[in-house]
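Missing here is one protein chain; the remaining ones are kept as they sit in the complex.
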Amino acid sequence: QEETESWLPSLVTETPEEGFDLAISMARKAVTTTQTDTEVLHALRPNYSRDPESLIDVSGVVASYFATIAEANDFWRD
Amino acid sequence: QEETESWLPSLVTETPEEGFDLAISMARKAVTTTQTDTEVLHALRPNYSRDPESLIDVSGVVASYFATIAEANDFWRD
Amino acid sequence: QEETESWLPSLVTETPEEGFDLAISMARKAVTTTQTDTEVLHALRPNYSRDPESLIDVSGVVASYFATIAEANDFWRD
Amino acid sequence: QEETESWLPSLVTETPEEGFDLAISMARKAVTTTQTDTEVLHALRPNYSRDPESLIDVSGVVASYFATIAEANDFWRD
Amino acid sequence: QEETESWLPSLVTETPEEGFDLAISMARKAVTTTQTDTEVLHALRPNYSRDPESLIDVSGVVASYFATIAEANDFWRD
Partner (left out) sequence: QEETESWLPSLVTETPEEGFDLAISMARKAVTTTQTDTEVLHALRPNYSRDPESLIDVSGVVASYFATIAEANDFWRD
């Protein structure tokens, strides 16, 4: 029986906006899975969130997850 | 009932040009979602908008969002 | 009535070579949309056009746009 | 007869979450295949796991593997 | 009538190896289209061809073009 609820039960979302939010949370999840110490992550925030190059790269990573989520939802075309 | 109107109701656009504009706004949205302080973002603008490496990376990020939007619109072939 | 003619009326091109040229112009368009001051862009040219890392990155960005354009033209297979 | 069991018998997983975990292990596998000296890898960990730029790049790499795994599982749609 | 012969008449190749060679030539073409001065390019060669980071990035760019060419040839499956 599934003790802890899955953080990623599905790639299906109601709307493109929810799909975009899921892409952002997946992008963050890959970081928190690599660096599990939240204090370290918290300390890093001022660096990347004020560095244009990092912010552009974050946007590119979100685009990669979003591409997969959009395809999973058939681009919310129906 | 949806109080705030969605910023991303759909990936469908009339023309490739509108699809390109949507890709640019999605690329920016991922940045403003990560760094919500518009003053910080405003201060960063001179850095990346005068740095060739950043401008090239921005173009690459737009290309990723555009690829998804183009597929969502079946490449505006009809 | 369309006052200004669209810079991107379609992704369809006659040949792969025209598709490649369109990919280059889309890559540039994303830059000129981000940095609208052509004088600034002109001043930046010597930097990136003599920096191998930038030239490699430009090629990668063109590849992303070309992938979308090629798919839009069914890879010019017919 | 297969002496050592394959580390990658299949791309099929039960859930998106397992697909995400597989993407992380594939991303790591490419590193450990390139740098086989685990002591060297261990010594490197503090560098990248405290560097925001590296953590963002790791997320982007996971996104690439995840895209392939998601497609292999038809986005877990059924 | 086509005076100069196209450098990219088609994406179709006989074999995956020829597809890989085409990907390399497309990657180079994007560079030579951006920097048309061959003397400058020649002078840059020692820098990127002895820089591991640049060589890795070149491989990534070739992978992007190869993905498109492989799809154009239905992965040479028949």
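Residue numbering begins at 1 within each chain, and the chains themselves are lettered A, B, C, D and E in the order written.
One rule holds in what follows: a residue touches a chain if its C-beta (ideal position, glycine included) is under 8 Å from a C-beta of that chain, and two chains touch if they have at least 3 such contacts.
Remember, it's a predicted structure, so these values are computed and weren't measured experimentally.
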item: Footprint left on chain D by the chain that the document does not show; value: 6-12, 26-31, 33-35, 40, 44, 47-48, 51, 53-54, 57-58, 60-61, 64-65, 67-68, 71-72
item: Residue ranges of chain E at the interface with the undisplayed chain; value: 15-17, 20, 24, 49-50, 52-53, 55-60, 62-64, 66-67, 70-71, 75-77
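Throughout what follows, only the chains that are shown with their structure count from here on.
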item: Gap in Å, rounded to a whole number, between the CA centres of chain E and chain A; value: 32
item: Distance between chain centroids, defined by C-alpha means - chain B, chain C (Å); value: 16
item: Between chain B and chain D, centroid-to-centroid distance (C-alpha), Å; value: 28
item: Chain-level touch network, classified as line, ring, star, complete or other; value: line
